[in-house]
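Note sheet for the following structure.
In this view, the complex is presented without one of its protein chains, the others remaining in place.
So, chain A:
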Amino acid sequence: MATWMGVKSIENVLELTGIYFSYENQTVLEDVSLSLQRGEFLGLVGPNGSGKSTLLKIALGSYRPDRGEVRLFEQPIRRFRQWSRIGYVSQKANSFNLGFPATVWEVVASGLYGKMGLFRRFNKAHRIKVDEVIEKVGLTPYASRNIGKLSGGQQQRAFIARALVSDPELLILDEPTVGVDAHSAEQFYKLLSHYHREQGLSLILVTHDVGAVTTYIDRVACLNRRIHFHGDSQEFVAQQQKILSDSYGHEVQVVEHDH
């Protein structure tokens, strides 16, 4: 038992316990518990209206659950202030207006603003950081282009760069590949996978794309108001049909990615 005291337990980056949430009188989440360990890549799947986005908003502190506890980096969310440790990429389509006058560089740089804090000016180190991230996502030739003039896939990579530029430890992505062609989506997942493996980034990916989940992801949670499955992606693949028909309520066509 003495060694137990000395061993640092594996840190939970996110821990949701017994979350209940309802809009008006419609229950959206019922007794949802979910945890994410450091370095884990979790896929959150579930049908439309299953409460996935609501759960993310609760995890990010913009909705307060009716019941249950949220902990971020082992701290209760009420006391959590280091928001720059978390990166967030929303569904591209509804998050910005295509005519916005900003270059890719300006958009990526804005990812540092929250971490920098008030009254801090942008300096050379910041500039280098922005250039590096833009290069990593392969947008260097487009850095000074207007963000609205890029393709959907390129825009999504710019948003990933914006989220990654502040070196977050946890990245949360809400259906990032909606409206992005298959090839770009593929590259996008590879990029995520790279950050996950090389830098130990913890990730939560909300997606409809069950095929992608099984290719790149360690663990899967299947949500439809309740958690219907939470386990290894291997196990998920093995019992895929059963889990999905349980949670979606009908047979689901699974699109496989061939690698």
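The criterion applied here is as follows: contacts are C-beta pairs under 8 Å (C-beta built on N, C-alpha and C of every residue); 3 or more make two chains touch, one makes a residue touch a chain; residues count from 1.
Just so we're on the same page, contacts and distances are computed from a predicted model.
Looking at the choices "3-oxoacyl-[acyl-carrier-protein] synthase 2", "NADH-quinone oxidoreductase subunit J", "Zinc transport system permease protein" or "[NiFe] hydrogenase diaphorase moiety small subunit", the name in the UniProt record of the chain not drawn here is "Zinc transport system permease protein". Of the candidate positions A:12, A:35 or A:103, contact with the hidden chain is made by A:103. Summary of contacts with the chain left out: across A:12, A:146, A:187 or A:215, the touching residue is A:146. Mapped onto chain A, contacts with the missing chain fall at residues 60, 62, 81-84, 86, 88-90, 95-97, 99-103, 105-107, 110-111, 113-116, 118-119, 122, 144-146, 162-163, 166.
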